[in-house]
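Yeah, one chain of the complex is gone here, protein chain that is, but the others are all in their spots.
Every chain is named by a letter (A, B and C) in the order it is written, and numbering of its residues begins at 1.
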Amino acid sequence: MRAAVVTAFDKPLEIQELPVPEPGPDQVLVRIEASGLCHTDIHAARGDWPVKPAPPFTPGHEGVGIVEKVGSAVTGRTVGERVAIPWLGYACGTCSYCVSGRETLCEAQLNTGYALDGGHAEYAVAHAAYVVPVPEGITPAEAAPLTCAGVTTYKAVKVSGVRPAERAAIFGIGGLGHLAQQYAQIFGAETVAVDITEDKLRLARDLGAAHTVNAATGDPVAEIQALGGADVAIVLAASPRVLEQAHASLRRGGRLVLVSLPKDNAMRLPVFETVLGGISVIGSIVGTRADLAEVFQLHAAGRTRVGYETRKLEEINQSFEEILSSEVTARLVFEL
Amino acid sequence: MRAAVVTAFDKPLEIQELPVPEPGPDQVLVRIEASGLCHTDIHAARGDWPVKPAPPFTPGHEGVGIVEKVGSAVTGRTVGERVAIPWLGYACGTCSYCVSGRETLCEAQLNTGYALDGGHAEYAVAHAAYVVPVPEGITPAEAAPLTCAGVTTYKAVKVSGVRPAERAAIFGIGGLGHLAQQYAQIFGAETVAVDITEDKLRLARDLGAAHTVNAATGDPVAEIQALGGADVAIVLAASPRVLEQAHASLRRGGRLVLVSLPKDNAMRLPVFETVLGGISVIGSIVGTRADLAEVFQLHAAGRTRVGYETRKLEEINQSFEEILSSEVTARLVFEL
Amino acid sequence: MRAAVVTAFDKPLEIQELPVPEPGPDQVLVRIEASGLCHTDIHAARGDWPVKPAPPFTPGHEGVGIVEKVGSAVTGRTVGERVAIPWLGYACGTCSYCVSGRETLCEAQLNTGYALDGGHAEYAVAHAAYVVPVPEGITPAEAAPLTCAGVTTYKAVKVSGVRPAERAAIFGIGGLGHLAQQYAQIFGAETVAVDITEDKLRLARDLGAAHTVNAATGDPVAEIQALGGADVAIVLAASPRVLEQAHASLRRGGRLVLVSLPKDNAMRLPVFETVLGGISVIGSIVGTRADLAEVFQLHAAGRTRVGYETRKLEEINQSFEEILSSEVTARLVFEL
Partner (left out) sequence: MRAAVVTAFDKPLEIQELPVPEPGPDQVLVRIEASGLCHTDIHAARGDWPVKPAPPFTPGHEGVGIVEKVGSAVTGRTVGERVAIPWLGYACGTCSYCVSGRETLCEAQLNTGYALDGGHAEYAVAHAAYVVPVPEGITPAEAAPLTCAGVTTYKAVKVSGVRPAERAAIFGIGGLGHLAQQYAQIFGAETVAVDITEDKLRLARDLGAAHTVNAATGDPVAEIQALGGADVAIVLAASPRVLEQAHASLRRGGRLVLVSLPKDNAMRLPVFETVLGGISVIGSIVGTRADLAEVFQLHAAGRTRVGYETRKLEEINQSFEEILSSEVTARLVFEL
């Protein structure tokens, strides 16, 4: 099978011909149909983060495909079924996080496309209990971005506690933001979309944003405060300055949800405003299998639209460059 | 009557002889028996904060005393009753915050000892609906510190969501911290007390702390993480470094509650750890009348101990110095 | 002014000519434009409930109109403004319920059209703090049903905790049910509408129901369980049998919200299924001023449709009969 392989953090990925892997007793073998490209893949391939993966490995945690084999101990999954292989490739299943509905915090978790070989290949093995079935009526190319971009923004909206008659400001309407906006609306909120290009603001309006702010030409803090302030701000743009604007756009009792990781890993949190305003800042990381099942269910019910562009696996290195140069804003999906 | 009056932000307070004020239709006149000194009084007297009070005024928002007169439209309060006059001197009663149980966020609020003359005087008038009855069995000198220090830490513990079988770390065991620790225990938590003097750690142990850490000689982050990390950290020490230690002492899913206002008003929030750890940072500001009633109820039931030292009103300027020099750690209470 | 007056529980209402009332210091005088007829008005007029109103009185707690006078102590309301006068005509503002966002539980509350003269008249006085402004773009005739039917069902949906990717079953698609369904959808739920006439089920489908069940010809429990069961069931039909069906249609972890009051005031609660299924049964009573403001905000934003028919005040006795005979299912609104 062909696989995109990281051989070293300072080298481009190689498309290698590798043997199709064999699933262990608790695993399934999945023939990948589509695999979405997440910014995290680039961090993985370059070893950007403190705990690094071990080359050679195949990145990708938005792999979607058909189960071709099931391990001897697998129950619940069957050959021929379409599944998604998300970031949470394995968790212990017994720690206090796993048992209390917070499996994405499991200290023993293994992540797909990082500690485990991922979806940027023709085949992948995955722990059967951690793949999520893709319901009828969702194409592989749509399911792929939902598998990380979708569930991550869905979870961010969920933990924000946003509800009808509240206002949610979404900072950054790209591959993640256009989904965050839709989920905020599904939770009943009025949305304000903030971005720096008119294209994306137009998309936000098409998707139902009540207000849009062009942060290149206007002041999002002033404009959102003029509306009465945001109850919730969700930040998909990885810049400390945007984080601070998002905080400043909140009304009292507001909640700022952090999803993206800025380069220098720091936000200057204004303590006075946080305390007097009764503001919460909430870190949110991907979502559980149950969250992903909900994401798929909402899409199958026609509640969301997914923007994406397709690429060939052979284009993976150029695709990295496209993302880094912000040439594309929709999710890139490798079709296999 | 005698009153401690701020005449200018750069002058000491004066003890002046003023006429006893007359309550308006919705107000009560309270003969003050005890009035606690809060660090906020010093900020008020010096005009430290962006929105400043207007001299001349009398600070104090822990005034406790006996109702001597009630205004013509007052219902619910009666002459002879003991009441406390807290920081929230007035709120609009009709905005979304007031109606939804978050009156301390009311944009129209007036604060006692700041916008309204406060408790550091022999008499004070107060909006009848915003004083809170002090139940039998609580002395004025105990009730005073509960009126701000008590309810502020009680609320901080409440919004932390801490519960039995969780671990709460309290950073700073002074006038606020020794109460925060007790409330965390009443909510069922195991507590870790962090301070830099053995005296205070001894007090914390007396009050039931399961663990204590001397941050002058040890590393609170390492010691708390060795216990498994804190589910909740409450910071009463107004230093950015302590805020960062408190954040770092959390386990995944942990919650950091901000109460104190550091000098330069900024905390460096580590975004990566906040997102990956699913951590929340929660600003908490005093508490509602209902919270204060609960604080009194718990004290009347014998569930809390209040540390305080008494002073004369004439000693108010020296008392400010005592606090600023950290000579005393218990709450100072003026007896009148 | 003309007013519909209950003179005795066993007599029809009389249309009397009464002097226009004078607002007290904390009250407003409202010139009524539209006043919705709620089933509770009939219970009030007939003295059906244990705590009875005292004739003569004017029922009506969906009165909408223009402020014509404000009392001397009123702040916040101005002459010329459109307001609604809901069931919660007055609450104490200081008890634990009022202060914690649950004013509809206040033991000292006074109810409009019951303890206080209500909206079925050309003018009404109301406590200024408890009227709710009607935003631009909502007609009086639409605002009226929202003032009780709207906020009651909105609150029922709110306390149900329903959220996206959950299924809500609405039992009874009449004046309340068609609103409950819309609110459940605004909170993100997939809805199942249950009724016994095809007309109402057609309305439910128009409003976006994913499924409908005709309980006259089919078995709602079997049909809803075939879908996977309901996460939430909201019962607007005042029959013990429907309550029991609603309970039986829940999936594990489901929540049954009680709103309507059946004749004999009893539901047979199956304890085994409640315990094993981890089911909650939640009583919900109208909503707060904040809830009503949200209801208006959602309608002004075009998120809800209100079904109603207009009547003349003189037709009030016939209108009672229409409701009792189930001839109409939409809300009746008196235009004044």
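Here is the rule we use: a residue touches a chain if its C-beta (ideal position, glycine included) is under 8 Å from a C-beta of that chain, and two chains touch if they have at least 3 such contacts.
Since the structure is predicted, the reported quantities are computational estimates derived from the model, not experimental observations.
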Which displayed chains the hidden chain touches across the whole complex: A, B, C
Among B:137, B:188 or B:218, the residue in touch with the chain that has been omitted: B:188
Selected from C:248, C:279, C:316 or C:336 as touching the chain missing from the view: C:279
Contact residue for the chain not shown (choose from C:258, C:293 or C:332): C:258
Touching residues (missing chain, whole complex) on chain C: 49, 97, 102, 104-105, 107, 243, 252-253, 258-262, 265-285
Residues of chain A (touch criterion as defined above) contacting the omitted chain: 25-26, 73, 76, 92-94, 96, 99-103, 129, 288-290, 293
Absent chain, residues of chain B that touch it: 158, 163-165, 183, 186-188, 190, 210, 293-294, 297-298, 301, 303
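By our rule, only the chains that are shown with their structure count from here on.
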Multi-chain contact residues (two or more partners), chain A: none
